[in-house]
Structures are given as structure tokens and as C-alpha cells.
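One protein chain omitted, others in place.
Up next is subunit A:
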Amino acid sequence: MKPAKEIRVGNIIMVDAKPFIVLRSDVNGSSRTGFTYKWKMKNLLTNAPLENVFRGDDKFDVVVLDKKPVTYSYFADPLYVFMDEEYNQYEIEEENLGDALNYLKDGMACEAVFYDGKAISVELPTTIVRQIVYSEPAVKGNTSGNVLKEAKIENAIESKQHTVQVPLFVSQDDSIEIDTRTNEYKRVIRN
């Protein structure tokens, strides 16, 4: 059993004895109990989409599926192709990739998840490093109300250009570490 706060996009969980894949997780501050997790899920038996919200300490059975290290290879409309060490290719539907699409990059290492022998999703590393491709410069004196600003990060898919909230001192072309569970900035990487 795992609490909701430890479940990641790409995990398969059992809800009411049915397997669901978590496609997207939005985490928000909630009451004193901590956080609220809003998940977009898909029933793997019926393909029916579902949106649910949970408390961080709600516990779920996580289905341990076969996983294999893969790298992102290319987009073969409408499927995303990943490749393992033996050059086997696995095609995954866009809707099953969920938030992973926000961080897709050529050659990106991740783990393909298999259900019934078919690759159904990928799990990202907990933290990844991405370069900022665009961010407004910080405005001097504008710190009382806005302690964060938006930054677009590099992505293999132009239409999926993803934005992360970063501190004002972070600049365009910086590389930042991001927590893929929460989509949150962790730190800037500077040599």
C-alpha cells in the first residue's frame, strides 16, 4: 500500500478492484491534513478516463508491473516511440504519457511500464534537469508580490511547451532541476 503522496504519474493503482493508470497529478495545498492530489486516470480494462481527487494519506495498492529502461526515440504520429538497449521499439499512445510529455527530450532516459505484455506508459526519474528556453528578466524591486516567475523549459514537442515556476534569480539558458512528481523547481544548476 502506498499513500497518494508517493504515487507518481505512470503508476498503476487498484481502485475498487480495477487497475487505473495515473496520467496526471496536480498537487495543491489543502487543509491541515497536507495536500490534495487531483489525478487524471484511465481504467486499463475499459480505457474509460476518470478524474478523482484524493488526500495525500489515502492509501492504494500499486500494481507492480514489468519495467524496462528505455530512451525516447521519436514521434511517429500519433504514437511516441521508445527504444531499449537491444534496440527494441515500443510505441506508446500520447494520452498514456500524461505529464511525461512535458519533459520529453530526444534520448531522454526513463522506464517503460508494461501491462499484459504491452508498453502502456513511461515513468520519469524523480528529478530531471532541463534548460530554460525563455523567461522574463526579473524586474528590480518587484519582489514583494511576485517571488516566482514563469519559465519555459526545453521540450522535444513544440506544442507541449511546458512552464515551471522559478525564483526571480533564475535566468534564461540556466539549467534547473525539477521534481517530476510535483512539477516544481528544485534548484538551479550552475557550474
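Methods note: a residue touches a chain if its C-beta (ideal position, glycine included) is under 8 Å from a C-beta of that chain, and two chains touch if they have at least 3 such contacts; residues count from 1.
The rule is simple: contacts and distances are computed from a predicted model.
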item	value
Chain not displayed: protein name in its UniProt record ("FMN reductase", "Ferritin-like domain-containing protein", "Tryptophan synthase beta chain" or "Protein-arginine rhamnosyltransferase")	"Protein-arginine rhamnosyltransferase"
Identified contact with the non-displayed chain, of A:14, A:48, A:76 or A:109	A:14
Full-complex contact with the absent chain, from A:59, A:152 or A:181	A:59
Interface residues of subunit A (partner: the chain not displayed)	13-17, 26, 28-34, 36, 38, 51-55, 58-61, 144-145
